[in-house]
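One structure follows; several queries about it will come next.
A single protein chain has been removed from this complex, and every other one stays in its place.
Just so it is clear, A, B and C label the chains in written order, and each chain counts residues from 1 on its own.
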Amino acid sequence: MTQAPLSRIPRHIVSASDYQQQARHHLDDNAWHYLVGGAGDEITAAHNSQVFASYRLKTRVLADVRQGHTQLSLFDKSYPHPIFLAPIAYQHLFHQQGEQATALAAKVMDAPFVVSTLSSTLLEEIGSEGEQALWFQLYFQAQRQQTLALVQRAEQAGYQVLVVTVDAPLAGIRYREQRMGFQLPQEVRAVNVLGATTVTPPTLEASQRLVFKHFMMNAPTWQDLAWLLSVSRLPVVIKGILSPENAEKAVQLGVAGIVVSNHGGRVLDGVLASLEALPAIVQVVNGRVPVLLDGGISRGSDVFKALALGASAVFVGRPYIYALASAGALGVAHLLRTLREELDITMALCGCATLSQINASCVINVGEKCPH
Amino acid sequence: MTQAPLSRIPRHIVSASDYQQQARHHLDDNAWHYLVGGAGDEITAAHNSQVFASYRLKTRVLADVRQGHTQLSLFDKSYPHPIFLAPIAYQHLFHQQGEQATALAAKVMDAPFVVSTLSSTLLEEIGSEGEQALWFQLYFQAQRQQTLALVQRAEQAGYQVLVVTVDAPLAGIRYREQRMGFQLPQEVRAVNVLGATTVTPPTLEASQRLVFKHFMMNAPTWQDLAWLLSVSRLPVVIKGILSPENAEKAVQLGVAGIVVSNHGGRVLDGVLASLEALPAIVQVVNGRVPVLLDGGISRGSDVFKALALGASAVFVGRPYIYALASAGALGVAHLLRTLREELDITMALCGCATLSQINASCVINVGEKCPH
Amino acid sequence: MTQAPLSRIPRHIVSASDYQQQARHHLDDNAWHYLVGGAGDEITAAHNSQVFASYRLKTRVLADVRQGHTQLSLFDKSYPHPIFLAPIAYQHLFHQQGEQATALAAKVMDAPFVVSTLSSTLLEEIGSEGEQALWFQLYFQAQRQQTLALVQRAEQAGYQVLVVTVDAPLAGIRYREQRMGFQLPQEVRAVNVLGATTVTPPTLEASQRLVFKHFMMNAPTWQDLAWLLSVSRLPVVIKGILSPENAEKAVQLGVAGIVVSNHGGRVLDGVLASLEALPAIVQVVNGRVPVLLDGGISRGSDVFKALALGASAVFVGRPYIYALASAGALGVAHLLRTLREELDITMALCGCATLSQINASCVINVGEKCPH
Partner (left out) sequence: MTQAPLSRIPRHIVSASDYQQQARHHLDDNAWHYLVGGAGDEITAAHNSQVFASYRLKTRVLADVRQGHTQLSLFDKSYPHPIFLAPIAYQHLFHQQGEQATALAAKVMDAPFVVSTLSSTLLEEIGSEGEQALWFQLYFQAQRQQTLALVQRAEQAGYQVLVVTVDAPLAGIRYREQRMGFQLPQEVRAVNVLGATTVTPPTLEASQRLVFKHFMMNAPTWQDLAWLLSVSRLPVVIKGILSPENAEKAVQLGVAGIVVSNHGGRVLDGVLASLEALPAIVQVVNGRVPVLLDGGISRGSDVFKALALGASAVFVGRPYIYALASAGALGVAHLLRTLREELDITMALCGCATLSQINASCVINVGEKCPH
């Protein structure tokens, strides 16, 4: 039996890791393992967090940070802080109010919310009519007209930015989900794309492989990205980049920004942790567009480290879903308040009054390979 | 009591590591410890797998891999994929149908099967008369005429390649087998070499050592390899190389290929893991002959990493025996299908349409010394 | 139920780590967790000790150390050894005699005691009237006249050195204290600053953050340090430095010495361990003023390693409080005797007759990242 979500935040919940423990009580096995799991042996899912320990903070004392703030500007909009809510599908799996609870908390805490193509709430029904910062995460659909329809719906609904996810052309190898036989409950559906075309697998010759001749046959390519850039009126940010070569190509094609991400370690196990991939990508992009980091953020100091290595902002993923499952909108808002305060304090103690003062001199790579 | 092999694959078996757990239920202590054990403290047996964690995959997005495949050509034959079944002795220890079950699965999954000199099935009775890819693993016998007889039988039975194992001139130091008093059951025999000459230990002087004056007295040398190369009509691949100097010498003598291997960590504990030894050998061989990797492969991403470091193909060993013990031919076939799909997916996500596109730029050595 | 402090030292207590275990029996949860805990996930609190394992001692045999001693001179005073008692607040939390017990032990063992601004005993009532080495740790107060009053009281009470702590302008993020709802018992009070002004949080606009606009608004800056240097008649040592740039600035402003410290990992988790920060600071200071190390010292060999890396003396913190809780003044004295003997023995075995002979050639950095 799962417990009902909390209606107040107990004293012992003070950090993202507390929410992870708490969430276990509010989710059934199906939802829990889907949420916490990753691809393969889940090494990458764990690495994403662990590699932050490779960097130590270097405090700076007696700095005057009385004018301190965490504002940033991205794609011609201003945001009060750099902690964004990552796109996560099917949020009704985790709480009865799903994406609407998340959106409410995001609004209260001034956090942009990136709504997933696979949200379990209609994209038009999320948020409060343009009053809050909403971005839309786009999966390419089997047919361009379907993709275009999603883009146009997002534009009309007032979303500010399109985040196109390119690292999951197929479902990945999720041992845990397979072992438990994960199934989406009937009442949780990808309501934005209910009528989407499903491609029937072709008849294959003996030497042909389903991965290449079916899944990848319908996967997007750079041509599709170019097309998307040509049809979108919103800034297009590409999500799922781990290689500097890919970052260079994306910038040359005209993306507005890059999200370094490995999809939370949910698609392919053994890849670079997001933070490991960040510095080389920041170097090659060289300021032409903003680079954001997704993966492994669970503390304000993690945000600080990502920014020190060149990220402009970060996406927080599983932690806010743990908070959602634990206490709905209240939980997400509390988590966000905690992360913001932790970032503020980290900045103050490292002598940074603004995000732009957070740079490589604020951290030291100690090359730790066995983080605690 | 051991359990009978499964007749269907349950949902919770989705990876090689699942088969390892499952196999424990189907093997008695004698067979289990013989299979899973290694030399000494079994550090190398474990390292073989662990060192793969030193390398992280670098995904590449939006690549066009619609023409993707995994074919390769080796020694003038074409193979649909690079995952080969390593030579493992006495397979009737693990399943009632022994090598014949393995051969059936190999055929169904297009995997070359390297039959051991010490197979518990006559080499002539394995496989389906030339319709499938069979290689023969050769141990030098005490007398050249006995070795020659094996070579000629393999040639006549249609084997395509000779794999001569050179890293086990003596049995190694297997603490685990000694502690448990491992014994081959009477009904499991090395039927290919039943009449082989056994050398009687000589009478030694006080200062003489059994290892040098008995075991190594009868061990093969480079002269024996040269002789083998002169009498074999099949391509001869040398297995058990860890040193670049040895690789150079073998190439100069005319071997068709090299298998980097430490015999699954079963002969000498504390040696280089196979993957650790690979790069220097690839460098010295420099494309003159193919280099294959044996040891530690249990995932499609491991295959990918080995190829990225220069291997042309890999041998999978214990994992398929775990599958054989768990579910016979069905298990081996399922494991092979799983590994192939994992390789396909890894290639697709790393933007490699063919094996030749898998190269050093696809992985990054993070120098991790404490893998999970 | 907590146990009464020991009145004799049992045989099994021979090291600082023994006192840590023992102290658990003598403290209630509130005091224990406050004492042992740190900021965030307490990674830094643990690192402070662990990083000492990165350095191995290099013994030197047959040296003539018959004239050996551990005397040093600091700020024109002579001290018999370099092991000082760090400033720790509210010592009545841990033992009924609080700071007075510590002072008694310090006197017996010739250890300078750095009394905290937040001591639970009046600074004038600690120690034995100028007969022992007392330093005073200063927190800047909300108003300069209050700070000045503290400085003058310390001067008049015979304190020798002012240690101004600059790394805790706010309370830090202490998950453990928050989770348990730590509260100071009513009878334990910061008696030196009972009448201190409390600043009321301002009314903030939506975009303003409490950390910057309240806590940091009242935090000291380099101007305040300059002022302090101008009004203090005592040598002023700055405590809480981790960055070489800050060390340089402090030296240029005229501090008498620097204490490398991260506040025992109690303010910000994830910062450099003190010992990690030490070498770069020693290098930049280059002998202009003494550099002391605070954090992670629990053995005589730790003292030796710190000195080998350039520290002139060290502060011991939690370990002496564990001893205080276990056995009052007797415990602290015993711990100090143990640490002194360990240092003497380490010096003797490394062939160092004086502290000045302890240098970088006495240790080797083995780059160990996973200490035991």
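The definition used in the following text is that contacts are C-beta pairs under 8 Å (C-beta built on N, C-alpha and C of every residue); 3 or more make two chains touch, one makes a residue touch a chain.
Computed from a predicted structure; not experimentally measured.
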{"item": "Residue of C:T102, C:Q160, C:N246 or C:T346 touching the missing chain in the full complex", "value": "C:T346"}
{"item": "Given B:V271, B:L309 or B:C350, the one touching the chain that is not displayed", "value": "B:V271"}
{"item": "Touch criterion as defined above, residue of B:P5, B:G40 or B:G98 at the omitted chain", "value": "B:G40"}
{"item": "Among B:T59, B:S116 or B:N246, residue touching the chain not depicted", "value": "B:N246"}
{"item": "Contact set of chain B toward the excluded chain (per top definition)", "value": "40-41, 43, 46, 166-167, 169-170, 172-173, 175, 178-181, 207-213, 215-217, 219-222, 224-225, 240-243, 245-246, 262, 267-273, 276-277, 369-370"}
{"item": "Positions on chain C where the hidden chain makes contact", "value": "11-12, 14-15, 17-18, 52-53, 55-71, 80, 299-301, 305, 340-342, 344-349, 353, 364, 366-370, 372"}
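Note that in this section only the chains that are shown with their structure count from here on.
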{"item": "Rotation, 0 to 180 degrees and nearest 5, that superposes chain A on copy chain C via CA atoms", "value": "90"}
{"item": "Cα-centroid distance, chain A relative to chain B, in whole angstrom", "value": "42"}
{"item": "Contacts with 2+ other chains: residues of chain B", "value": "370"}
